[in-house]
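Removed from the display is one protein chain of the complex; every other protein chain stays in position.
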Amino acid sequence: MSYKQRIAERAARTVSTGMTINLGIGLPTLIPCYLDQEVQLLIHSENGVLGAGKAATQENAHPMQIDAGGGYITVNKGASFFDSATSFAIVRGGRLDIAFLGALEVSEKGDLANWIIPGKFAPGIGGGMELAQKARKLIVVTSHCTKKGQSKLIPECTLPVTAKKCVDMIITELAVFEIKNDELFLLEIARESSLDEITEKTAARFRIRGKEIPEF
Amino acid sequence: MSYKQRIAERAARTVSTGMTINLGIGLPTLIPCYLDQEVQLLIHSENGVLGAGKAATQENAHPMQIDAGGGYITVNKGASFFDSATSFAIVRGGRLDIAFLGALEVSEKGDLANWIIPGKFAPGIGGGMELAQKARKLIVVTSHCTKKGQSKLIPECTLPVTAKKCVDMIITELAVFEIKNDELFLLEIARESSLDEITEKTAARFRIRGKEIPEF
Amino acid sequence: MLPLNADNKMNKLTSYTEAISLIKSEQSIMVGGFGNPGTPMTLIEGLLKSGVRNLTIIKNEANEPGIGISRLVEKGIVRKLIISHLGLNSRVIEMMNNKQVEIEFHPQGILAEKIRSGGAGLLGIITDIGVDTIIADTRKVVDFYGQKAILEKSIRADVALIHAAAADTLGNLCYTKTAFNFNPLMAQAADLVIAETFEVLEPGGIDPDHVHTPCVFVDHVVHVENNPRLYGVLAHHVL
Partner (left out) sequence: MLPLNADNKMNKLTSYTEAISLIKSEQSIMVGGFGNPGTPMTLIEGLLKSGVRNLTIIKNEANEPGIGISRLVEKGIVRKLIISHLGLNSRVIEMMNNKQVEIEFHPQGILAEKIRSGGAGLLGIITDIGVDTIIADTRKVVDFYGQKAILEKSIRADVALIHAAAADTLGNLCYTKTAFNFNPLMAQAADLVIAETFEVLEPGGIDPDHVHTPCVFVDHVVHVENNPRLYGVLAHHVL
């Protein structure tokens, strides 16, 4: 299992029946592969669909039916299509139970930076700002550190933020954190990792509740 | 022919093929009866229909298909139904070639008052303010004088206005006026009337173009 | 009628009694409809009998005397109406004049946009409608890029009562004829959205291209009878 699959598998367990969720481009799109078969949920994609199903194959891909990342999708019974105004009415109206997004940086108070590295990387804003600011629960799914080995969880974001105090949970290949009342808590440790490793690789200050930290 | 029919008959001649029009409640709804059969147009009703047809009868009235005044209507081929936001997007977006409205008062500069008599009559705003302010052409169809015999065309509105400088044309049972660059012009005189009668019954100042004033 | 299924969170089919019991006194309630079409007559009947009071009702108009929300106003359980006009309801106009009900008027399309804006998670809209009229006296007027403009605040409500032509059990709705009006807007703009419908379908029963209100906005679907007493043609409006 790759580190991405590990994260997606854990993230899938945050989802339960009846929820409406949005999956950011990249890692988040792996989450549906790990969902319990019993879970009935609605997947929203910001290009204008509610009730997205599995990725389409060569055989059933329809040229007019994609997700926000451009991948061809199937839809489930009871799906609906709509325009971009309605699609973001769902987002800004607080109708998403969970949005999963990637991150460049997350601050210990839950600020998220994932849309711009000034002078280097500026593909635009897309739907991220609205998803970050308005989803009922925002779960960041990301590698624990950058490719250069630096902690993505830091005391304060150095990059321009996508939204402030928006992140509720962070799932990395090493740990699960939650942010409550502007404080970062370590909730779970990956069975391949340890508190020492997490402490070493996490620049943000975090707290621990109770004595035992569950594994995932 | 009643005075209302006289007005409606003249108003119908302002409409030509390809136009989209809105008919206010009351007198304006008589206009379609006098349209040339050759004229193809779209009738908009602000409760959410484009392509309204004739009034429905006992036989073909559908309980879910009315105009903004509550009357049951038929619809023509190519009609569409939509919500109230879209309906007023048509109005405010300037997509109505003509709106026909009644009036309590019209000033010589084209201010319209037709929604409130403070302390006496205040049924609300409805769609009138948006129709008056945003139709490409606003034609007031009204009796020339109030029931008490006072001119409805006056130098300045005494009642709270619906919109300022919005009226383009006024059709009464006695005359047709147009307002151009804040000036009122007498365009036509009813064959039953005379310039003397109009002068006597019109409190607003008006001008005449040329020597002959056509009859209608 | 499909079976109600309390175990399945994705099934929003709810009994009439249960749905009505969710509405409380003092709440703000959006009610769909423009004239009879699209007015959720059966849900309004339920409200009338439920004992709630001190309601704030948001609707296009107050229906006609003895019909729809006019009955709620006439019963004295409506504290305030946020509305576009009362043109067809002399009884409610009289109650307004007698200060038996508070009325807040808005231009019709602006009322629609304020509600839509609430449903779209916006704070409000910027418009020039009414800038030259007395309604500007009670609005937030600003200069917006050199133009006189009104900042209109979004409206949301505790509850929205919707009439849909058909619904599936997930809560997808579609409307018909002139019964769309305020329904699709209000269905997005309340914390609790209850839709009555004559026809309940299984998921997949509505073409995904023809869903007018996506199910995520709807909390409860109530199957009601097309009772001619409530939904029939009004003889006095036929030519």
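Read from first to last, the chains carry the letters A, B and C; within each, the first residue is number 1.
The definition used in the following text is that contacts are C-beta pairs under 8 Å (C-beta built on N, C-alpha and C of every residue); 3 or more make two chains touch, one makes a residue touch a chain.
Values in this document were obtained by computation on a predicted structure and should not be read as measured data.
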| item | value |
| --- | --- |
| Among the chains presented, those that the missing one touches | A, B, C |
| Residue among B:51, B:70 or B:110 touching the omitted chain | B:51 |
| Touch with the omitted chain, as defined above, among B:55, B:68 or B:85 | B:85 |
| For chain A, residues in touch with the removed chain | 25, 45-49, 55-58, 61-68, 70-72, 81-85, 87-89, 91-92, 116, 122-130, 133-134, 160-164 |
| In chain B, positions touching the absent partner | 17-18, 20, 40, 42, 44, 49-51, 75-82, 85-86, 88-95, 134 |
| Hidden partner interface residues of chain C, rising order | 113, 117, 120, 122-128, 144-145, 147, 149, 151, 153, 165, 174-177, 208-210 |
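Please note the rule applied: only the chains that are shown with their structure count from here on.
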| item | value |
| --- | --- |
| Approximate Å spacing (C-alpha centroids) for the pair chain A, chain B | 56 |
| Approximate Å spacing (C-alpha centroids) for the pair chain A, chain C | 35 |
